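First, the structure itself, so that you have it in front of you.
A single protein chain has been omitted from the complex, and every remaining protein chain is retained in its original position.
Up next is subunit A:
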Amino acid sequence: MEMVHTAPVLELQSVDKSFGPIDVLHGISLKVHAGEVLCLLGDNGAGKSTLIKTLAGVHQPTRGKILMDGAEVSFATPRDAAERGIATVHQFGGTFPLMSIGRSFFVGVEPTKGWGPFRIFDRKKANDIAVKAVRDFGITRIDDGDRLVGGLSGGERQSLAIARAVHFGARVLILDEPTAALGVKQAAHVLRIINEAKRRGLAVIFITHQVMHAMAVGDHFAVLIRGAIAADFRRGEKTREEITDLMAGGETMADLEASIDAQERRHA
């Protein structure tokens, strides 16, 4: 299907965000289409988390518009955003480490059986659906819905959280540094899951520091520097070195090395 002709699932138009006198985001305009991965790159403090919190209903934009499918929307709370299909997965994935896979998968929307005041939590159904959902994402090591989420590896937890979002009909998946704390194998795992989510037609916003991870799955890249978009390009338009330089705030890697050298000489 040709994505260009359909309205983006989620779009920001000239969004500013200030906290009192502190301006954090300036004139952010971004689009993400279904079946596309948008990578949001940027140094520490660039405003990445603030931007995704604005998308997820945690913050409201000071100025500018948020559009879904071409129509303006406003999210007063994270619930509003969630109800419109925007799901945020945080760095450590499952937030209920001491709950079982089945129970945490269905938090807030527990399947029940029985009648009236005697409705009971349907543990077997919850476990079966949760296990199937993660296995469908290729995580075949998860086979027991009674296992505690805290006992899963970091990558498995991320995968569980993503599978959960997809199961409950998320259209936009926001991942805040999902690979940051993971080793090479685990990170590859999560990247595969991102690709699978994309294949299923979700719009994915992937925040990361690691250019390699971004390049592995990204279709579209935006580099954030001090709250503004410094570069916006598509897959294949820039090399890895160029992206790394951009993230370093315009300084080239060579400049950076020179300044480190100078510093070392001073301290020697």
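We adopt the following convention: contacts are C-beta pairs under 8 Å (C-beta built on N, C-alpha and C of every residue); 3 or more make two chains touch, one makes a residue touch a chain; residues count from 1.
What we mean here is this: contacts and distances are computed from a predicted model.
Choosing from "Xylose transport system permease protein XylH", "4-hydroxybenzoyl-CoA reductase subunit beta", "Indolepyruvate oxidoreductase subunit IorA" or "Succinate dehydrogenase (Membrane anchor subunit)", the protein name stored in UniProt for the chain missing from the display reads "Xylose transport system permease protein XylH". From the set A:Cys39, A:Met68, A:Val134 or A:Leu152, the residue in touch with the chain omitted from the display is A:Leu152, counting the whole complex. The set of subunit A residues touching the chain not shown comprises 78-79, 82, 95-99, 103-104, 106-110, 112, 119-121, 140-141, 143-144, 147-148, 150-152.
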